[in-house]
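Here it is: the structure, laid out below.
Only a single protein chain was left out; the remaining protein chains are all shown in position.
Chain naming follows the written order as A, B and C, and within any one chain the residues start at number 1.
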Amino acid sequence: MTRIHQPESGIRATDLHRRMYRDMLLAREINDRMLILNRQGRAAFAVTGTGHEAAQVGSAHALKRGVDWVLPYYRDTGVMVVLGMSAEQIMLSLFAKADDPNSGGRQMPNHWSFPEQRVVTRSSVIGANLPHAAGIAYASKLRGLDEVAVVYFGEGATAQGDFHEALNFSAIHQLPVLFFCENNGYAISETSEKQMSVRHVAERARGYDIPASTVDGNDVLAVHQEMRWSVEEARRGHGPKLIEAKTYRLVPHTSSDDDRRYRPRAEVEEWARNDPIDRFRTRLIEAGTLADEEGEQWAAEVREEVDQAVDRAWAAADPAAESALRHVFREADGSP
Amino acid sequence: MTRIHQPESGIRATDLHRRMYRDMLLAREINDRMLILNRQGRAAFAVTGTGHEAAQVGSAHALKRGVDWVLPYYRDTGVMVVLGMSAEQIMLSLFAKADDPNSGGRQMPNHWSFPEQRVVTRSSVIGANLPHAAGIAYASKLRGLDEVAVVYFGEGATAQGDFHEALNFSAIHQLPVLFFCENNGYAISETSEKQMSVRHVAERARGYDIPASTVDGNDVLAVHQEMRWSVEEARRGHGPKLIEAKTYRLVPHTSSDDDRRYRPRAEVEEWARNDPIDRFRTRLIEAGTLADEEGEQWAAEVREEVDQAVDRAWAAADPAAESALRHVFREADGSP
Amino acid sequence: MTESTYIEAIHAALEEELERFPTMVILGEDIQEGGVFRVTDGFLDRFGPQRVLDTPLAESSIAGVAIGMAQNGAVPVAEIQFADFSFPAFNQLVSEAARWRYRSNGASGCPIVVRMPYGAGIQGALYHSQSPEAFYAHVPGLKVVAPATPHDAKGLLKAAIRDPDPVIYFEHKRAYRLIRGDVPDEDYVVPIGKAALRREGGDLTVIAWSMMLHESLEAASELAAEGIETTVLDLRTLAPLDRDAILDAARATGKVLIVHEDNISGGLGGEIAALIAEHAFDYLDAPIRRLATPDIPAMPFSKPLEDYWLPSKERSAAAMRELAAY
Partner (left out) sequence: MTESTYIEAIHAALEEELERFPTMVILGEDIQEGGVFRVTDGFLDRFGPQRVLDTPLAESSIAGVAIGMAQNGAVPVAEIQFADFSFPAFNQLVSEAARWRYRSNGASGCPIVVRMPYGAGIQGALYHSQSPEAFYAHVPGLKVVAPATPHDAKGLLKAAIRDPDPVIYFEHKRAYRLIRGDVPDEDYVVPIGKAALRREGGDLTVIAWSMMLHESLEAASELAAEGIETTVLDLRTLAPLDRDAILDAARATGKVLIVHEDNISGGLGGEIAALIAEHAFDYLDAPIRRLATPDIPAMPFSKPLEDYWLPSKERSAAAMRELAAY
């Protein structure tokens, strides 16, 4: 049931690949910048996905935008970049500004909500949104719609009761849901051996007869291929799938964490040599999909984009204090 | 991973077998009587294990009494009979009398608690006591004790998040726990296809690398053999196991249920022909372990025993009204 | 108007709303065969297994799946077989459903209904008798209702189903076949958030809901024969509370008794008493009294213990007399 996908040997020079690379660059730049802004004392808290960009961008590009439902987790800057949340919008969230599209500054950064792209709001309670994905997919099926729901989570989340209940329900009803696990080997300080007695999260799917695969999560094309196939399968009514993308976070868990306490530096360095962005760039250049200088130019563009996003977001208005009282229930003015 | 055990062809005429048969008879008599007492308006509620006696008696006889920890569920009259709870004690519980050893009349019948045999109290909340078994076993291991913990439950319970969390924790720490599932194909009215997407509960154990087996739960010797082996393995430190005993309840879910609404009579009749007590008697008589007339005599003795138990329990005192206020916290008089 | 029982009223509300909303789904354990109380009897044949959905025995996912459905155009009405079994779903209800709108800054809501048969008096023992309303009524973002009459049972359930926000609907299992009353033949809703004055009298005020309302009304009749006139307020909605109705009823008599089945400490009676003690203080002529179950972990099974535990008409009447005489 578990298989490690190897990417195809020859990468075709497609727009998609260039687009993916660009998205990864932007996600990385946003991730890194959020942490810097925290270190500078400008952002109270940051949680980032540095190192996960291939898993996130590769998978998200397999979705039908505006049709498929997406439930990303706090590391998924890359998913949101693919779905079109701008650097500025993400920075508005980081600074908890009134115009933050996710929550108007109410939630911590990276607690996504983006109705126009069918990203539904989530809490910080790990595991709790897996049943939501099942419920969304049930409604799609009930209504005869061609939609797929994807929920993203870490391997730590798979220890929660809600993981079990969501997979069980989805399998019983053969729902169009994808369970996408970014297995980075750690839940804060705990290694995955403390979360599970099997080697791969994919093995967890066995108890439900849910087809599952383990892919190299630092290989954007391998992720993309596996995800595309799985999404198509789900859309065709063949039921849920679980994809485990093995990856690594190259940064502390959050701005509040000091990962030197629990991770050997050598391990981090080794994974840094396997940086998904570097790997992809090398392959794109080798394949002639990307010119060397383009890579540099894009990096500069992305930096500039994020610089401007930060400046604009920083200058934006805070929420008005009394607005804290709003939206407990639907207001008379007729929000959804 | 899933295997159906065949009983050995020749049954040896041992005391154990006779003892098991007798326990099954007694359990059945108690079960049936509880339901009758309810129908007669003498008991407010009854929940019974008629049909499950082989699974219960066969498994419980594999335990070390007073050493192993037992967490039975509401159907497990047979387990309690093996552990030495008397018919009278069970009837005290049915009638909610002050001397009910389980709860002093506070809990519904069959909510077992029997400290002298290491049966710990349980709620009605299905699934919730599986983590307790894991915790007990963790303490055994921590303290270097040779104990095993067994928790009994139906297949419906395997849908709960707590099932997942308990198996996961037990597997990670390789604890001496046995998960014993009496799969009777129904959770009240819901067939097992509504609870799970796999055919056998044993398959659920795959996601944890917990060895699991499916046995004919109406074959007391098959159950006993599988349980013995599993208990020994667990005691030797080889970690948790799951045993699924396929059986059937020959009666409504509880006295409040009308199973004719959801179960075809033909199905019930077919299982009645597979009654674990009849099957075992035939084999014992064939093997010469039990004489024909002994069977009848025992049945009469057991009836007499239960008659007397009912009479004595019925005559026993109710709890004093104000005693409802006691034991919220430990009292000064120094209970445990 | 047609006379019907409380359970018939709930059944009718579900049926009419299933007709009205083609994507309404009712989900829970054993509901296809009619449910352990027969509330959903006949719906499977009428609306099919996709809309009348038997779930696995897993309350967290019952709530969680309903939340997801509500995001995608379905109208989920979940059943928790007994309110006692809502605790495995507590996180879904409190952390998820209740905060959906708030945390999305009003961008999306979470219109689910969670029906919970609750309450004591049928020898359900510790885990089939609880009144956990205080937990849910404490959660901003949840609406909580507890109808006492067939009229309100139907009208509040319809209101809940049409409400844009999550509603916990407590239906009293002792009321199912015991309580009868007139129900309008045409479509109607009972607005969430409005209490109902069931009786007016100048000597004292009783505030109650669900089955305790009936006990209190009976006690009030008894007292009337003794010349003591009682105002009885049926809260109906437990969150958000109808503050005006509570304060008006308290001010009207200056003496207040609050009656509930939940245990006293931290029960909803405390909140009601606190509102009165803060906002109607100058009108009070007597201590605010609460009659509730003692602080023990839910109702025992034994009948003598149950009788000792549950507030009865007699105990209501005694407390009322005492208060009137203060």
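By definition in this document, a contact is a pair of C-beta atoms (placed from the backbone, for glycine too) under 8 Å apart; a residue touches a chain by one contact, two chains touch by 3 or more.
For clarity, every value in this text was computed on a predicted model and none was experimentally measured.
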{"item": "Omitted chain's touching partners, listed by label", "value": "A, B, C"}
{"item": "Selected from B:86, B:121 or B:225 as touching the chain missing from the view", "value": "B:121"}
{"item": "Touch residues of chain A, complete complex, unshown partner", "value": "44-45, 96-97, 103-108, 111, 123-128, 156-157, 159-162, 187-190, 194-196, 256-257, 261-262, 318-325, 328"}
{"item": "Absent-chain interface as seen on chain C, which is shown", "value": "60, 84, 87-88, 90-91, 94-95, 98-99, 102-103, 126-127, 134-135, 137-141, 239-241, 263, 265-271, 273-279, 281-282, 284, 286-290, 295-298"}
{"item": "Touch residues of chain B, complete complex, unshown partner", "value": "69, 100-104, 106-107, 111, 113, 115, 120-121, 123, 125, 128-143, 147, 149, 161-162, 165-166, 168-169, 172, 326-331, 335-336"}
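The rule is short, and it goes like this: only the chains that are shown with their structure count from here on.
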{"item": "Gap in Å, rounded to a whole number, between the CA centres of chain B and chain A", "value": "46"}
{"item": "Distance between the centres, which are taken as Cα means, of chain C and chain A, whole angstrom", "value": "41"}
{"item": "Touching two or more other chains - residues of chain C", "value": "55-56, 58, 60-61, 88"}
{"item": "Interface hub residues of chain A, defined as touching at least two other chains", "value": "161-162, 165, 168, 172"}
